[in-house]
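Selected chains only, in their assembly positions.
Naming follows writing order (A, B and C), and every chain is counted from residue 1.
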């Protein structure tokens, strides 16, 4: 899984039918010090994530292992909202403090 | 999923039989400011996308989760035509306005 | 899928049994102007492609969705021989003319 920040949304009305009701988020990867990295990906939302939240996303066939994305043509999904992460014994990000 | 612009088409008559009837599009990725990025991919079309449209495409096994691509040797599919996207509260692309 | 040119072949006698009879091709990717790009991949042949032909190949689990590669440990397959491609309304490659 990859750490990323939700930075936006994508809207599409003309799409494969099974995608109806799915929300598409624009994600930008972050490094372990919370800095945004270049590049971005569009992921379906399985957990009600909102703009500015730090999340984990999964890709490939694993992106279809949620109730919302099962059997849909979706190759990236936000499957967790991050509370905090820790590296070498140091808390690097804490939700509500570092946002 | 990845944001891309349809820039062309590929024609093939000698191919795996199950691919009969599928349309192959040349896609070029775009950044969040609508600029074309280098590199390109060939994707099957599941939604009737045309040249110059902004689309989302999915890759891997997820590219087979559409009615048109099911069980076919296809690893990239256009599964949505984009209406608009928004980053940090700002509309960055709006179909019909920014084309 | 990726556009590539067949530039060679690989022979192996000691291999997973299910691969018996499959032909392995050396593929080099091409850009939209038909120039060879660095790097290469080995793909199974599902369509009778020969050296010097322009082809499309698919990767991942999609590479097993052909009659010849079904259930085999094969992660790249040539699934189409290209007749022509067109970008921005201009024919960039036409088989038999640009070879």
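The definition used in the following text is that contacts are C-beta pairs under 8 Å (C-beta built on N, C-alpha and C of every residue); 3 or more make two chains touch, one makes a residue touch a chain.
A quick note: this is a predicted structure, and the numbers were derived from the prediction, not measured.
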Next on the checklist: Copy number of the whole complex, given 3 identical chains are placed, is what?
Outcome noted: 5
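Simple rule for what comes next: only the chains that are shown with their structure count from here on.
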Checklist entry - Central chain, going by Cα centroids? => result B
Next on the checklist: Can you work out the whole-Å distance between the CA centroids of subunit B and subunit C?
Outcome noted: 21
Checklist entry - Whole-Å distance, subunit A centre to subunit C centre, using C-alpha means? => result 34
Item to check | Residue list for subunit B, restricted to those that touch at least two other chains | outcome: 59-61, 63-64
Checklist entry - In the complex formed with subunit A, which residues of subunit B make contact? => result 1-3, 32, 46-48, 56, 58-67, 69, 77, 79-89, 92
Item to check | Residue ranges of subunit B in contact with subunit C within the complex | outcome: 7-16, 18-19, 24, 26, 40-44, 51, 59-61, 63-64, 71-76
